[in-house]
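Following: one structure in structure tokens, then a few remarks.
One protein chain is absent from this view; the other protein chains keep their places.
Showing subunit A:
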Amino acid sequence: MKFLKASCCALAMATALALSSPVKAEDWSLAKAAEPFKGETINVIFLDRPGYRAIIKLLPQFEKETGIKVNYEIVPYENTREKEVLNFSSQGDLTVALVDLVWVGEFAENGWIVPVDHFTSDPSITDPKLDLKGFFPLLLDAFGTWGGTVYGLPFDNYSGLLFYNKCMLKDAGFDKPPATWDELLKTYAPKLTNKEKGTYAYVLQSRRGETQSADSFMRFLWPFGGSLLNKEFKSNLSSKESLDGLNFRQALAPYMPPGYVSFDHAEAVNALAQGQAAMLTEWSAFYSTLTDPKTSKIGDCLAVAPEPAGAAGRLPALGGFSLAVASQAPEEQQKAAWLFIQWATSDAIAKDYVEAGGVSGRTKVYEDPEIKAKYQFVEPLVQSWQKGVAVFRPRFPAWPAISEIIGEWGSKMQLGEVSVEQGAKEIGSRMEDVLQKEGYYDGKKKLLQ
């Protein structure tokens, strides 16, 4: 339903744009549009991840063409939201908001980001080729849309993928990766685990924090038919399906390297890169880390597939960031920022962006035979983005508080400090307390996630 809404919204905007625009497509150019903003500086926060390193490589091209200076600061993911919230609540200097999909509700409800139709209504600063339908609908809906309004354009886009060491699988007698989680656990895991040699079938990043809540905990709810919340926004964690998923996560533990509960992305990727683990479910963004001989020994043994399916089908992890214009910025800077965001997420640079190590949210670039042949993550990625859950993690403002609760109790579950049932109950009741305070149960707030 939300997906439909967002798509309709995008379609309506694109049509309105096409009809109302007095500027012909061939007359519009980025350089011309940027003329009034020459010399403006826009401030943005970037992460130390491949997608950002890719855009940094391409930035001189934008700055030369527009005369707009992009001032970026690289911040660790863990501190990004803190930095942005403090900046926005103190009317700081950020012009562009980097919006993780789980922050979109919070940023939009606080009025910190500007809806894109504020800019698309001005044809002088909107690229006629800005084709919102050209993004994967799932990404535009999940990363940039809140309550049916588009705020940000998908920029750094991830899907959970199964990265595996095909040589290890072949040695164990498998010529293809597991298609289902059940197969992974029952058929593959016992044959690929050799504790004496220190090799394990699978590794799951589970470090406390967003890694635990997003990458470890939520990954095992949706494919098993479970979910965090039911329709009334009450906890659904004690349902049979959710418990099945969480118990399944526990059952994988003997086939994972010791200490995996403290593994962040770096350690989990490293376990596959160094041949300690044969399979890893990880964000598509780490493909370039795994293919780089400086950071990975896996070489030609690396292969990529969509995440395995569960009882409810294939519902892989979904994550990523959009770029939105910060409402605190002065009007001129907002316009300059809008030009930057359009450029960074455009079809025009999508190929260069992918070749520089980024993962574009545009559909067209992945139809390019050259890109398809060169990057083996493309096919499973496109497949994963065809169908997915936009609310893989709820995107409402209460998520950070809930994520903290899951971070604590989800890892306690994995360590066996509490049983899965107890942990699910504990998270459920604490989460409901948070939602109660937010006003979801007394009709003060719409049940939007």
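Heads up, the rule we're going with is that contacts are C-beta pairs under 8 Å (C-beta built on N, C-alpha and C of every residue); 3 or more make two chains touch, one makes a residue touch a chain; residues count from 1.
Throughout what follows, contacts and distances are computed from a predicted model.
Novice: Can you pick, from "Branched-chain amino acid transport system permease protein", "YCII-related domain-containing protein", "Carbohydrate ABC transporter membrane protein 1, CUT1 family" or "Succinate dehydrogenase", the UniProt name of the chain not shown?
Specialist: Of "Branched-chain amino acid transport system permease protein", "YCII-related domain-containing protein", "Carbohydrate ABC transporter membrane protein 1, CUT1 family" or "Succinate dehydrogenase", the absent chain's UniProt record names it "Carbohydrate ABC transporter membrane protein 1, CUT1 family".
Novice: Looking at the full complex, which residue from A:207, A:249 or A:362 touches the chain that isn't shown here?
Specialist: Checking the options A:207, A:249 or A:362, the one contacting the hidden chain is A:207.
Novice: Would you mind spotting which of A:60, A:173, A:259 or A:299 touches the chain that isn't drawn?
Specialist: A:259
Novice: Just name the one of A:157, A:345 or A:411 that touches the chain not displayed here.
Specialist: Only one of A:157, A:345 or A:411 touches the chain omitted from view, namely A:411.
Novice: Using the definition of touch stated at the top, determine which of A:110, A:194 or A:436 touches the missing chain.
Specialist: Hidden-chain contact among the options goes to A:110.
Novice: Among A:89, A:124, A:386 or A:436, single out the residue that touches the unshown chain.
Specialist: Touches the omitted chain: A:89.
Novice: In the whole complex, what residues of subunit A lie against the chain that is missing from view?
Specialist: Contacting residues on subunit A, toward the hidden partner: 78, 81-82, 85-86, 89, 106, 109-111, 207-209, 212, 257-263, 274, 276, 397, 400-401, 403-404, 407-409, 411-412, 414-415, 417.
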